[in-house]
Every structure is written in C-alpha cells, then in structure tokens.
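Up next, chain A:
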Amino acid sequence: MLRDARLVARKDLRIELVSKVIAGQIVPFGLIVLLLFGLAVSPDLAVLGRDGRSVLAQVAPGLFWVAVVLSALLAVGRSFAVEAQDGNLDALKMTGLDPAGVFLGKAAAVAVELFILELILGIGAFILYGTPIASWALLAATIVLTTAGITAAGTVYAALAAGLRVRDTLVPLLLLPVLTPVLLGASIATEAALFGPPSDGWSWVLLLGAFALLYVGVGIVAFGSIMEE
Partner candidate 1 sequence: MSDRADTGVPSTVVQLDGVISVINGFPALSGIDLEIEEGEIVLVRGPNGAGKSTLLRLCAGLASIDGGSGEVLGFDLGDRRQRRSLRREAGLLAHQTFLYDDLTVDENVAFWAAANRVEPDTVDPVLDRLGLAGRLRSVRASSLSAGQRRRASLAVLVCRRPRLWLLDEPHAGLDADGQRVVDQLVRHAVGFGATVLISSHDVDRVAEVADRSVTLVGGRLDSQASASNRVRRAS
Partner candidate 2 sequence: MHWEFVIPGYIIVLGGIALYGGLLIRRGRRLAEQLPPERRRFLD
C-alpha cells in the first residue's frame, strides 16, 4: 500500500513540477482571493482597535483558511483531471495498484502542494492583514492537521466525482459543507496561535486531527469501491 502510495505521489508531484499548474495558477488564485477579501472587508479596518488588533487582523485566520479551501478545491480537481486525460483512469484500474495506495498517494501529493500554497498565502496574509504570531507550535500543528483533513476529504470527494462531466461543479457542492468542522477548527486554532492564548487552540487541534484521521480512514476503506466501477 505504502509502496503504491509513494509511486503515485511521486508521479503526481513530477507532473506538477513539469506542468506548474499549482504554482502558476492556483497559488496566484489564492493570493487574489486574499487580496479581494481585504478589499471587501475594507482596508480601512486595518487601523488598530481598542484591544490593539485591527479588525482585519481579527478576521484574518478565517479569511486565510477560506482562501486555502477554495484553492484546495482547484488542487484536488487538478489531481483528478490528470487521471482523466487519455483514459488513464482505466489504465490505473488495470494495474495491480492497491486502491488505498492510490488514495494515499494522490492525497499526499495534494498535501505537499497545499503546504507550499499555505506557506505563500501565509506570508501574504501576514503582510496584507498584519497579524502577530503568539505560538509557532500551535500554528504548525494546526496547519499540518488542517491540510491533512482537507486533502483527505477532498480526494475522497473528487474521486466520487471523477470521470463525470459535471466534476468541476459537483466537487464544491459535496465538499464545502463537509469541511465546516475543519474551517471552524482551523480558524479558531489559528486565532489562538496568532493572538494567544495558545491553550484555547489545542483542543481544536484535536478535532482537526480526528477529522483528518476519519477521512484518511474513509479513503483507505472506500476508495476501491468508488474508483473501481
């Protein structure tokens, strides 16, 4: 399973390195979303409020994660668009690859891409919204587990819509409501990581971890019956 996962992940990352769709299109998209949020909320709110933080900085965690989720939609879509070309989905079915391995591999490749995207968007949010950072450990844990949750759930739902003509519109409808707990947990934990106290965030990190675990499990168990028919 892990061998297959490594094989698929390496293949997907190699494709990304060559085609640069994530780097060249999806990362800029995320940055545009961040900018637009700032504009829509009004940049004037960047002035400091009573408690020493600007309104923009206060809403920054939520806006950041919404931008990440929107970009992630595109990233998982891309991950399956690659398989849709030239009948590769059929070819994958004809190999001896373990479906669970294919799931883990594709999810891992998307996760790596999302980490890079989050790094860039994070720097963007830091500059645009002017946020402090209180706890690096909490921030790192939040980012890792949130990314795992988003990619695992995203890969499951993108697989459900794989090979359909309406794929691009169906995945957001199916996936976004599901990501509610992730968005909540990530926003609150990030807020705690930025403004403190970190103790408020750790319990949400647990939720993020549980969600990621749940969807990794769902993917491993169900990927076969989703993809094979």
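In this text, contacts are C-beta pairs under 8 Å (C-beta built on N, C-alpha and C of every residue); 3 or more make two chains touch, one makes a residue touch a chain; residues count from 1.
Regarding candidate selection, all candidates are chains of the complex that A comes from, given by their letters.
It should be emphasised that the depicted structure is a prediction, and the values quoted were computed from it without experimental measurement.
**Student:** Hey, among 1 or 2, which one's touching chain A in this complex?
**Tutor:** Here, the candidate touching chain A is 1.
**Student:** So in the complex, the part of chain A that touches candidate 1 is made up of which residues?
**Tutor:** 4, 7, 11, 14-15, 18-19, 82, 85-88, 90-97, 228-229
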